[in-house]
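Omission of a single protein chain aside, the complex is shown with its protein chains in their original locations.
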Amino acid sequence: MDGAHDLGGMQGFGPATWPGAEQALPNDWDARAFALAVTSSSQSTHAFRHTIERMGHARYLCVSYYEKWLHEAEQALVETGAITHAEVDAWVDRIAAGEQPPRREDPVATAQLLEAMATSHPMPPAAAAAFAVGDRVRVRRMRPAWHTRCPRYLRGATGEIFRIQGDDGVPDVNNAEREAVYAVRFEAHDLWGEDTGDHVVLADLWERYLEAA
Amino acid sequence: MDGAHDLGGMQGFGPATWPGAEQALPNDWDARAFALAVTSSSQSTHAFRHTIERMGHARYLCVSYYEKWLHEAEQALVETGAITHAEVDAWVDRIAAGEQPPRREDPVATAQLLEAMATSHPMPPAAAAAFAVGDRVRVRRMRPAWHTRCPRYLRGATGEIFRIQGDDGVPDVNNAEREAVYAVRFEAHDLWGEDTGDHVVLADLWERYLEAA
Amino acid sequence: MHDHDHDHGHDHDHDGHHHPRPASDIELRARALEALLVEKGLVSSDAIDAVIDRYVNDVGPQNGARVVARAWTDPAYRDRLLSDATSAIGELGYAGDEGHTMVVVENAPDVHNVIVCTLCSCYPWPVLGLPPTWYKSAPYRARVVAEPRAVLQEFGVEVPETTEIRVWDSTAEVRYLVLPMRPEGTEGLAEEELAELVSRDSMIGTGLPQTPAAR
Partner (left out) sequence: MHDHDHDHGHDHDHDGHHHPRPASDIELRARALEALLVEKGLVSSDAIDAVIDRYVNDVGPQNGARVVARAWTDPAYRDRLLSDATSAIGELGYAGDEGHTMVVVENAPDVHNVIVCTLCSCYPWPVLGLPPTWYKSAPYRARVVAEPRAVLQEFGVEVPETTEIRVWDSTAEVRYLVLPMRPEGTEGLAEEELAELVSRDSMIGTGLPQTPAAR
């Protein structure tokens, strides 16, 4: 889905730094929204991101970062039928009225969760990569209905295979297939035209996003 | 400037029709904002649009149509120094307090304005067009700092000259130069990839947006 | 026109101090900016009224409908319209802002044309008036260049699979008008009767002309 989240190259946002923009978890509710999203989600990373992308363009651009994660945590569970928005609304009223929220401990599951969060599962080597380092490739033009990790600013651009990263599940089909992921190197002028600088952009792209150039 | 206004091909906005979306001027203030923008602006059409594009992404997507025009009418005059936002604020307070706004009549100027609004100045024929009907062309990749009329979804795409429309001032340099404008025909699959339909998109593009393909 | 009616601008406002409903922020700002510009001599009240009057009462899709009906009944006019739309439309007295250079695109059994402006809201004012809300909305502008058949279905328009859909994106200063196909069963109708069948949306390509039976 090509939405407001796909920001590469867009203009009119102002400077990239500003006072107070340093903190990762500026408010307590940011921390709890973050942890809720991490602990409650049974979605793939791709589905997680797609739930956020479906928030609506203006809302995506307006709300703070962990408000998006809080939205995801609630929306994903509503869509599986595990909870309803009305049930959350009811708890809003109860807490606003002074009720103490419940607590529940599960030390065994919590220990397992922490162990899992701290364990890496690296991408395996690419079993059957169609492109080799140094090959010239062009990013396909596309308009995917579901989540994609091929940003708009790369579509149709020509670059060079810089590194073969490994095999990974394909986002656009929610991991139903696996294929090679490549770091592709683009010269800035092949992305932004002749008037741009002389830097290089490297992006990791699944094999189906690419064609021989 | 590549901003939120550049909507071609974007996803996640929902259906294109909805109840009540028929009226051109749904409220009286829409009509007055429209007429204010039309009568007060001394900017080129390009500068007019660029003032709206600079509203900010989220605001552009949130506000109603003639609120953008009202913003333009105020902002353009603030930027020339003719008025200040504080002066508008002061009138907001006076009208909210019940003061009757002033009226001023100028029948001669009004008649001239209406005459000018109803007179066409067609684009002259292209004096020195570099491309001919049937030529294959590619839309240049670019990232213009000021206003442009080359939408993102066409950048890097290949099409065919369908018609030479004439000579016109170049938006990107606020009419400081003139050149040929072409209707360029694109097959949908050359814009959106193989999975798309079989329709055709035609767009009017200034010569500098194009290169021989 | 009510040039000398000092209350004209307020008859349709709902924000006077005699009225219980408070004016919205945007209504107040529009009135405040107008008051300031009038006070400073930067605009005149009668010009504001006249511009509104023009686009509410004089200029609208009834103009385009007359162009289309003429083209359906006068083959020589149709030819002039397709070869030099600006002049042919000017013959009927329609001209001016947002219509300085006009191009008319003709529907046929194998071609269906649709107009959009993906970058803003370009629209042929002299023949269609001001654009409706849906034309200016993000969904229409975003989708119709990429999935016109799906959008046309939402508008209730089914285009045969064998018909090429041409989406015209008004990226420059050319303004487009669609010349729809004349409906069947209209052989006996006069130009004025035909004009009544020509809907606004049929001249944008998101609708079809009415048939006599449907009226």
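Letters A, B and C mark the chains in the order given here, with residues in each chain numbered from 1 onward.
Definition applied: a residue touches a chain if its C-beta (ideal position, glycine included) is under 8 Å from a C-beta of that chain, and two chains touch if they have at least 3 such contacts.
This is a predicted model, so every value here is computed, not measured.
A.B. asks: Pick out the residues on subunit A that sit against the missing chain.
C.D. replies: 5-11, 13-18, 20-29, 31-36, 38-40, 45, 49, 52, 61, 64-65, 67, 70, 73-74, 77, 82-83, 87-89, 91-92, 94-96, 98, 101-107, 109-110, 113-114, 116-123, 149-151, 153, 165-166, 168, 181, 183, 188, 191-192, 196-206
Throughout what follows, only the chains that are shown with their structure count from here on.
A.B. asks: Suppose every chain is reduced to the average of its Cα atoms; which one is closest to the average of all protein Cα atoms?
C.D. replies: Chain nearest the overall C-alpha centroid, as shown: B.
A.B. asks: Please identify which chain has its centre, taken as the mean of its CA atoms, farthest from the centre of subunit C.
C.D. replies: In terms of C-alpha centroids, the chain at the greatest distance from subunit C is A.
A.B. asks: Approximately how many whole Å separate the CA-defined centres of subunit B and subunit C?
C.D. replies: Subunit B and subunit C have C-alpha centres separated by 16 Å.
A.B. asks: How big is the gap, in whole Å, between where the Cα atoms of subunit A centre and where those of subunit B centre?
C.D. replies: 33
A.B. asks: Listing for subunit C: what residues touch at least two other chains?
C.D. replies: Expected reply: 138, 146.
A.B. asks: Which positions in subunit B touch two or more other chains at once?
C.D. replies: Residues 9-11, 13, 61, 191-192, 196 of subunit B each touch two or more of the other chains.
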